[in-house]
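The complex appears here minus one protein chain, its other protein chains still in place.
Coming up: chain A.
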């Protein structure tokens, strides 16, 4: 095996070898990479060809106040263009799931009449002339009473009833949860009642009116394909609207992040379908059952599952019954190594054996991916307190120190570490389904699948190597941060950038080559580097700008604030960097898939500008920008 560390890769042979020993991470002849060996070769110029996610997904957090505002905006635009009433606009928008574009599109194509008909705004009986309501009294068809004209209300459809009956009708409808479509009382009319008239009728019923108004307001979220409530429990009251690509993982101001498509926890890079299946798999006992199928046989007497723990094919159950492991039939106890006396099943059943193999394979695959996912998830949990502690000391340092120092490189690294752990964890779920022979059996040939798996695991391993390196580096004591040794700082920054680059590549592979190649059905994942990937707003310094800029920026670097004071802007970039860059390009050209090799970075204690030049994995011109020459 070429890579130094590949315990994350799934190989059938390996699993057969150590089926009872999942700890053996390293096979013979393989060495754990020492941290100073894991290098960076991201300067190979490949990053200039980043093609995906041209437009990062944008999302809008809608709190209670904002909800009214965005809804009014949509209503106002429809009212202005159609020249209709607010309730007509609202009914239309509800019908078109608050998508003004589809609404206006249909109006342009089919005309206003069709539009109203589609949304069932006007009554079917609207063509009949309005009932004669100019008389002084009205015979209300609901209570069968004659009422004075001022005590009756006529809706736009022409049906008139007395106000008391209207109020009762509205009360029943609203309390049954039909506030958003309060229809006329007329027989087979179905026209939507005008909002203003409803408000007038309910003027004295504050509770009902409040319920009605709230329901109308919430329609913007609930009847809207591009808006979802935050799934927090207890509910924070916020909603999120997505403009554009609905596959993203927004974060609510209450701190909950979720997958917009399925409102489950964020699970990129695995797809919603994969995640759904994985959850079911983890929660039910299906794997236990599979294990039982694969490894046990029911005793022919007591029916308990019996596992063969060695020896010949004569198995004795705890109940004392002896039976043949091959066919499951009860036998006597007399036997030799190869045969049981008085019993000869002796037949080799291809089918049974295949079934058992398949079951065994599935159990092992599941265990493999599950354990590795758990490993990353527990690492993430362990790293959380480290992160909090470091962040606290950073804050303290930044407050107390008289000289201005920028520790955003460290915050950025910690944030990156937190997110990449998660991504790595879910990448195992992705791999379980992507390369298993279950989900995409009809679309990917076994040969292609093996190739894909190699590509994926190669990148995954490189990423893991880098993540472990960064994790180790961040487990440092506050006094080391205070000193902010150049070498360490440089290493951390390098590693962060490296992880970013590898993540971009991994996602490129996933989206373009793996999921993109599937033709039956569409599979989407939340892309890396949407704003969604990281906290929006000012929470993260470096990474949130990366979504736009395409590469990481480290504000702390250019300031020349290092303890050695090496910020001389006139000093040219030193030759070793350029040499290393050239070497990187050459290496990249020589290899189809870049591997983790020794790179630059460690041990380099050059000027801030040199670091920067080395660190920006962008185009040559981008590097030139930071090159003082």
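Quick note on the criterion: a residue touches a chain if its C-beta (ideal position, glycine included) is under 8 Å from a C-beta of that chain, and two chains touch if they have at least 3 such contacts; residues count from 1.
The working rule: contacts and distances are computed from a predicted model.
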According to its UniProt record, what is the protein name of the omitted chain, chosen from "UBC core domain-containing protein", "Proteasome subunit beta", "Protein DPCD" or "Mediator of RNA polymerase II transcription subunit 8"? "UBC core domain-containing protein"
Which one touches the absent chain: A:168, A:197, A:290 or A:393? A:168
If the hidden chain were put back, which of A:189, A:327 or A:356 would touch it? A:189
Please pick, from A:118, A:141 or A:292, the residue that touches the omitted chain in the full complex. A:141
Given the full complex, what residues of chain A touch the hidden partner chain? 141-145, 159, 161, 165, 168-169, 171-172, 185-189
